[in-house]
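Missing here is one protein chain; the remaining ones are kept as they sit in the complex.
Letters A and B name the chains as they come in the text, with residue numbers starting at 1 for each one.
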Amino acid sequence: MNRRLVAALAAVILVAPACGSSAADNPATTLLVGATAEPPTLDPTASSAAAIPQVLLYNVYQGLVKLNGAGKIAPLLAQSWTESTDRKTYTFTLHSGVTFSNGDPLTSADVVYSFDRVIAPKSAHPFKAQMAPVRTVTAAGPDTVVIRLKQPSNNWLFSLTGTVGMIFDRKAIGSIATKPVGSGPFVFQKWVRGDSITLTRNDDYWGTKAKLGKVVFRYFTDPNAMNNYMLTDQLDVISNVQAPQTLPEFRDKSKFVIADGSTNGEVVLSFNNTRGALKDKRVRQAINYAIDRKGLVKTVWAGYGQLIGSMVPPTDPWYQNLSNRYPYDPAKAKALLAAAGYRKGLTLQLKLPTLPYATGAGQVVASDLKQVGINAHISQLEFPARWLDVVFTKGDYDMSIVAHVEPRDIVQYGNPAYYWHYKNPLVIKWLQQADVGTPQQQITLMRKVARQISDDAASDWLFLLPNLMVRKKDVTGIPVNAVSLSFDLTAAGKSSNGS
Amino acid sequence: MALNLARRLGFLVLTLAVASVVIFAVCAWIPGDPATTLLGTQATPAAVHQLRHQLGTDRPLTSQYGSWIKSLFTGDLGTSYVTKLQVWPQIQPRLGVTFSLVLVGMVLALLIAVPVGIFAAVRHRQVSGVVVSGLSQIGLALPAFWIGILLAFVFSVKLDILPPGGYVSFRQDPVEWLRHLVLPGISLALVQGAVLSRYVRGAVLDVMNEDYIRTARAGGATFAKALWRHGLRNAAIPVVTVLGLQLATLLIGAIVIESVFTMPGLGLMLLQAVGNRDLVLVEGTVMILVAAVLVLNFLVDLLYLLIDPRLRSSR
Partner (left out) sequence: MTVPTIPIDEPRRRGRLHHLTVGLGFVLVLLTIVMALVSFVWTPYDPTFVNANETLDGLGQHGHLLGTDAFGRDTFSQLLVGARVTLLAGIIAVAIAAVVGVPAGILAGMRARWLGELIMRGNDILFAFPALLLAILFAAGWGASTWTAMVAIGISTVPVFARLARASTLQVMTTEYVLAARAAGRGGWWIARRHVLPNIASVLVVQASVAFGLAILAEAALAYLGLSTQPPTPSWGRMLHDAQGYLFTAPRLSVWPGIAIGLAVLGFNLLGDGLRDLLDPRLRERRR
């Protein structure tokens, strides 16, 4: 008798549905988002981790401008701006009556403060280099900011759409590592480390209010666990699928939608252009010919992912499809190697970061290179700490594979100190001209740059990381392409009838 | 007795001091700099230099160690390089998670191991006993994350009677706390239970042939009664010892399970902290873990001294 009672009790406890939790949430306006990389801190000015702008950019923090869904620069906190004829002075007119979520008004003083904080000599801002063209930032009235540049710069204006352009409440700056206060349509509510970050709708938002009442970002280290949550309705959307081979689990078209868009994340097989055999263009080109990139995408990323022939994603204005510059041709690779004097073979180090796409891609690359006589010796470096130390800072590597997710990072090919140590005076000149030129000139020049670095085989662009999302049918308004680092929820909602 | 106690206490303090030096030295030796790790690929050398100064990592090592030890004495474990928060408030909630998981896992492991071990021992000469013993061997050989994912899939996705992961604190909702720990606990317990069952079997076998069992039976008690009254208590001692030994190796199992069931525990935090080179957090966490084990050992040894008079006068 006793035993049965205990068993019954146990059964009730185990099976009883969860009561007492989330009675106040309205599931119709709550969005549960699954993500894999948790922010190390909530202060975007202290760490370069992309997980921080993923949650906070455009949702909580805003800049003067933003990138819209089509990848174009659009007004945000600034309702308009004018350029001087020499394009060295920008005058931004802010919206009036804008407040931060804690009630503090947002004025030009906050803009000046935020920008000064980046460019200050003692600043340790991770993206300080992007503000290098700025000479002065001054307030010309409560709603007007005047920025003077040392020379015209298209890149600078573009960078304002990202982390470096975020405007902070100067009165709340002390606690931004744990309590972000921004002017965006969402307000930071709480962060349960190792678990989730919760945002709620800003009901006093100065613009069009968000449709969602609440957003919860849940973090997973195990992709199967994340998929299980999605399958049991504990998630509404998976923001960035890192295990695309599991996508067949979401076959059910009546429940799930799989969205396959583009990102800015070029997966680059980088070469140390100043080391040994890789100094020779023929060797670099041989490697490009030797790798079956189509097969690589199929095995490493389940066939999702576009082939790119240079450091340009399709969302950039100067995109051209150069992916056929080096078609898969092992015979040609061997010929080039022989011409360069490596008929007997060659050994190169392939130092990989411990990231899923890199580990997989590295194995395919090594196998493909083996077929043409190149012995690629793989070693794994812990990411980010050791990879940054050994490959990036010290340049102690021959080849590496990493996804460069910052927008417009093609400009790094004009910096010989950057870890791939590529130096082509033409490219450097064109990049400088593109920066100071008109938008039209920029497009023409950037096209030349893209073509040149491809011809020089400065790197091997393996594929573009797709923006793979799995969402429930009733989730709407999430951009398909990730044009910035933000998981932009400003237009997201849940429709009641599904679409 | 008091001298013994004082000597042991002295050793404990010495051990803690040595441990702190080892921990600090290891963290200082690991290649990779907190400042560059934080700032990433677009950082300027000036910014890195500035951040190092802010964090205090450009000071000589002895000075860094000194200030760390000094703050430890005032109970301040330091401020994390990455989150800028105090270390202890970060560790505390995660300790609760890992502790709950280990507790539930151990209890379930015992619930599995004791009956299985006794059965296998009592029937060790029969086929049923050998089969059960063999099954426990197989349980030993199954990877915990495999079991975890399969259990989650069956009970959560397919049957929908248990949550697929996460953690609810006991104080918030005891029923939910238990529900969230069932699957992770079982995953942990299956392997631990298999290991423990072998020790239980061995200990019971040991005891089964002891004189006092034979004496009890000669006095008219049945085998079962004799075992129960006399044997199990003696068998319990070595098993408890093994439990203690297992506790250290349990951490690996726990962090794997924490990852599979997305529980915000200590193991994952440590992994992330090392990955971010948040050395203050790493040192603080490791120091706490090591101190906990050392103090626990100390208390257990003390307990043995108290309950076993034979050991009191020994060296």
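Keep in mind that, in the parts below, contacts are C-beta pairs under 8 Å (C-beta built on N, C-alpha and C of every residue); 3 or more make two chains touch, one makes a residue touch a chain.
Since the structure is predicted, the reported quantities are computational estimates derived from the model, not experimental observations.
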Residues of subunit B (touch criterion as defined above) contacting the omitted chain: 11, 14-15, 18-19, 22, 26, 29-32, 124-125, 127, 130, 134, 137-138, 140-146, 149-150, 153, 191, 195, 198-199, 202-203, 205-206, 208-209, 237-239, 241-242, 244-245, 248-249, 251-253, 255-256, 259, 267, 270-271, 274, 286, 289-291, 293-294, 297, 300-301, 304, 315
In subunit A, positions touching the absent partner: 222-224, 243, 245-246, 248-249, 292, 294-296, 298-300, 354, 359-360, 362-364, 366-368, 370, 378-382, 385-386
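Keep this in mind: only the chains that are shown with their structure count from here on.
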Between subunit A and subunit B, centroid-to-centroid distance (C-alpha), Å: 38
Touch list for subunit B against partner subunit A, complex: 31-33, 35-44, 46-48, 50-51, 54, 82-85, 90, 93-94, 145, 149, 152-153, 156-157, 160-168, 173, 175-176, 178-179, 182, 259-265, 268-269, 272, 275-278
Subunit B partner contacts - residues on subunit A that touch it in the complex: 13-16, 18, 20-21, 38, 40-41, 43, 46-49, 121-130, 177-178, 192-195, 218-222, 224-226, 228-229, 231-232, 234, 382-386, 388-390, 392-393, 406, 419
